[in-house]
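Shown here: the complex without one of its protein chains, the others still in place.
Chain IDs A, B, C and D follow the sequence of writing; residue 1 opens each chain.
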Amino acid sequence: MLSVLASASAAFGSVLVAVFLARGWRAGKKGLWPFRAPFLGGGISETHAWSRFHARYYPMTLVFVAFEMEMMFMYPWAVVFVEEGMTAFADMGVFLGLLSLGILYAWREGAFRWQ
Amino acid sequence: MIDVSSPSVFVHVSFWVFAAAAVLSGWRVFRTDSMVRATFLLLVSFLNVGAILLLLGGAYLGVALLFMMTVEMTVMAIFMVAFMMNPAGLNPMVMVHQPRLAAAAGWVLFGGGIVVAVWGRFPDRPLEPGRPVIVELGTELMGRSMLIFESAAVALVATMIGSVVLSSRRSRYGEAAGDDGSLPPPLDPVLGTYPTGVVPETSTDGGDGHGGDGHGGMH
Amino acid sequence: MTAQAEVWAAPLLTAGVLAAGAYVVAVLDAAVAAAVSGAGIGRSVLAGPLRRAALLVVQQPSATERPDAASWALAPALYAGLAAAGLAVIPWSASFSVADVEAGIVLWGTVESLAIVAIFLHGWSANTHQSLLAAYRFLAAGLSYLLLSMFVLIAAAIPAESLQLSRIVESQHGLWNVVRQPLGLPLFAVVALGSSTWGPLNLADGDDLSGGTTADVSGRPRLVWSGARAAMLTSFSAMAATVFLGGWQGPVLPGPAWVVLKTLVVLAALVASGHLFARVRTERFVTVCWLVLLPLAFLDLVIAGVEAL
Amino acid sequence: MAVAAVRRLAATAPVPVFVARGGGTGLLPVELAFDARLRLVVSPRHATVLVAAGRFPGPLGVAVDRVHDQLPAPRGTLWWTADVDGDRPAALRDASVVTDADPVGSVVALHRDLCLGRIRSDAAVLADDPPNRFEGRGDHGQGGEGMMGGVPWGRPMAMTGDDRDGLALDRLPVVLGPFLPGFPNGLRVHAVLQGDVVQEAKLEVLDLGSGPRLDRLDPAAGGAQHDLRWLAEALRLAGLGALAVRAARLARAAPAPASRAALARLVRRSGLPAAWSGVGVIDGEDARARLVRRLDPSAPEGRSPGPSLERVAEVLVGQDWSDAVVTICSFDLPTDRAEAVIEAQA
Partner (left out) sequence: MLIVAAALLGLGLWGALAQQSIVMLLMGIELMINGVMLAGGGLWAYSAGGEPKGQLLLILAMAVMAIEMAIGLAVVVALYRARQVDMTEGLDSMGR
């Protein structure tokens, strides 16, 4: 675990330093105003791009969080699968069945489409 | 695997680094203007607690916390940006109420925690190194705690359904809006009053009065 | 190797492999592009990546009116760090891996989900329109493909009776997972393309949004970001080779050579797919992911389960 | 020393070129698209050389000025035109002018000289002013007032507005184009985006001027050439850059039917038709149908000028911006690109 952390932080640190050296802490103060305008193909924007962004796929993300949590039970389950045999297999059936139910319902409600 | 019963100096140092980072980022969550930063600062706090759990020998618990919280905070960020005014903190802001009471309550809880931590008596039964914690968890799930585990699964499916019911469009438009799922009603009925192609004005009255600081005066 | 030496050697090894991997990705990419475009592969393919990198070093770094400067620098750094973390758990031979973490595949899940955060931050921080649009459409896809990866990795863990990657490699003795669980590798390839926003799943940096999250990035920050993307693709290929192609196992050659060889094969396939398949539409991808690919991942798990009984 | 070596290496890199197409150029300038010494890029931030191709009267010139100032240093500009006496926006005042059919040599030389420091990087042409004055104003000296008001760092924040799904979040009024990937010459979109969805759209074609043309379509094969140029643009949009180069190479002259069929096969296998199905439907025809029609070498080559801008604007409303770009690209909009074919066939 320590080596993972060491590798990750080494790569992280060196890249962070590289980017800061290149761009500086105050990236917002570098360059002339026309250079810093957002690229819109020669067009312009009146407002900041940062806004209350309407992502439209909210239900999908919430289904995803619940789903993800279910998966957290699956990891230890996979480890003892062979040991437990049929019990674990039946359990998997119940589990996947429940998940499919959730997905089917979300799909019927159109959670995966948003336009 | 780290020996919990006799940790090395390195483990002690790492613990205090992670702990300090967790508390510091937890505090910064409520002190930053940008909602995206706030969310990911909370994530940093979680990641540090995950790292501490790993130090404690929770080989699965720690990583699971890292994984789960990353996902949750990513989703959180979407909502933070969408449902907070001024999500990027372009104008510095303070949006609090009853700050004194809240701070006092926080300090009291902290003090109570310290009392419990320092004077409380806990059994001294440390985790033996080399214990197969992941396999044990799996066996526990399949054995004695099967019911708990299954009911958690059911609760989560209920959560899925509940959150879809609450957040999907159908709850507003109902069946009448369309016959294929919650396919959005066509845009025109809603925006029908505007001829397409009109360049909008950006005056504040284009919205619903959300602009400005009308919210602050409600209390 | 002693524990102390390992901690010092680990960053050097992973960084070296990732740098080499990023270069190989650039060369492969140029070669496939030349072949597909009908120009023929020339000698410039080898020097090309270095020249382009040199140009980015010379170029003025971009700025925008009011970016989130800290996050803008943090995003590529986080992304590169994740590629390194992912690579660190890959076993190179029966006896050596940088860090054979007990919950290796869960750690990989963390890498994938944090990669989503890194890409989103990269698009958000610039405070420009096209990068913001790209960040959000990527997020929709990212939250969809992540589940596939969990399922196929759990399926691989079943016969190994462990979440540890070395055990997963050992469990493939005699029969690789790519045969035993035929759905695993293609589904994992989808995750790999998504996490490095490559080819048909290049939703974050797509040309239709003028480069997406990189639309307003130039110079060294852009070099670092492209390098990190290529490094991420390398890490994913190594992971695919480990989990589905038997990792270090193979006759005659030593273990590490097999890992490199198999990684290159996966890498070539992934890079080629980038020039042969068009970018997917976000909304359609999300639907297909949940309604077609996810049931396939269920099936993969069932196949693995039946086999293990 | 090391810096000089890096600069020498950079000078030999394939030149990243951003092309701004003005009047009289038709579609994607194929001469630039398939040469291995160049690399067409989609954002000025990625380029060292700006090639302004054709005529730039009035507002089109202003757009070129904006893009010109967004190129990072070292940057240079080349005006590729058949009419040196035409309007010359500020960005092109000091640009080298190329009138011959093949500007690649000049672009490469310009890039080399820039990287080696033999010539100075182009200076900005627009005034160094923020969009709005803000310094020292407002509650915190950054131009903002209260929670949402003022002009923090020079721009106001977007305000909320109604949306079809009942969540009234921020609306972003933007003017996009004309130099975006997939956009025909001179097209500009005035749009209001809520999230990534287009809420309102108005299309406008900027004045493209008149005079001699840059593109020389073969009158006999003009339709096929035009189709291939269009295809190159579309493939680039879909992330298939290598296939786009292939299409551009074929578009140089009257293409052989066999090589055209081979390209069509590759495009069909790429999944692009599937990705475009259901996008931008007008008169029951979607972007996929328009793509497939152009892939077929035996199809009649006559082109109608396409739907009116108003009808396209109607289709854009309700799509997300990525789909809107595909929709715009999929038509022969009544701008310069259609005009070129009609001229060639006349």
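Methods note: a contact is a pair of C-beta atoms (placed from the backbone, for glycine too) under 8 Å apart; a residue touches a chain by one contact, two chains touch by 3 or more.
This is a predicted model, so every value here is computed, not measured.
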item: Displayed chains contacted by the hidden chain, counting the whole assembly; value: A, B, D
item: Of B:14, B:34, B:91 or B:163, the one touching the omitted chain in the full complex; value: B:163
item: Those residues of chain B which, in the complete complex, touch the missing chain; value: 4, 15, 19, 22-23, 26-27, 29-30, 35, 38-39, 42, 45-46, 49, 52-53, 56-58, 60-61, 64-65, 68, 72, 75-76, 79-80, 83-85, 95-99, 101-103, 105-114, 116-118, 120, 122-128, 131, 133, 136-137, 139-141, 145, 148-149, 152, 155-156, 159-160, 162-167, 171-172, 208, 210, 215, 218-219
item: Chain A residues that touch the omitted chain in the full complex; value: 58-59, 62, 65-66, 68-69, 72-73
item: Chain D residues that touch the omitted chain in the full complex; value: 165-168
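Here, only the chains that are shown with their structure count from here on.
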item: Intercentroid distance (Cα basis), chain C paired with chain B, Å; value: 27
item: Between chain C and chain A, distance of the C-alpha-averaged centres to the nearest whole Å; value: 15
item: Chain D residues counted as touching two or more neighbouring chains; value: 43, 45, 72, 130-131, 152-158, 160, 163, 165, 167, 169, 172-174, 180, 195-196, 318, 320, 323
item: Shared-contact residues (touching 2 or more other chains) in chain A; value: 1, 5, 28, 33, 35, 37, 39-41, 45-55, 61, 64, 67-68, 75, 78-80, 83, 88, 99, 106-107, 113-115
item: Chain D-touching residues of chain C, taken from the complex the two chains share; value: 32-39, 42, 44, 47-48, 50-52, 54-55, 57-62, 65-66, 129, 133, 136-137, 199-200, 202, 206-211, 214-219, 222, 274-284
item: In the complex with chain C, residue positions of chain D that touch it; value: 6-7, 9-10, 12-14, 16, 34, 36, 41-43, 45-46, 48, 72-74, 115, 130-131, 152-155, 172, 174, 180-182, 193, 195-196, 236-243, 245-246, 249, 266, 269-272, 275, 279, 320-323, 325-326
item: Interface residues, chain B side, partner chain D - complex; value: 82, 85-86, 90-93, 169, 172-173, 184-187, 190-191, 194, 196-200, 202, 204, 206-208, 210-213, 215-216
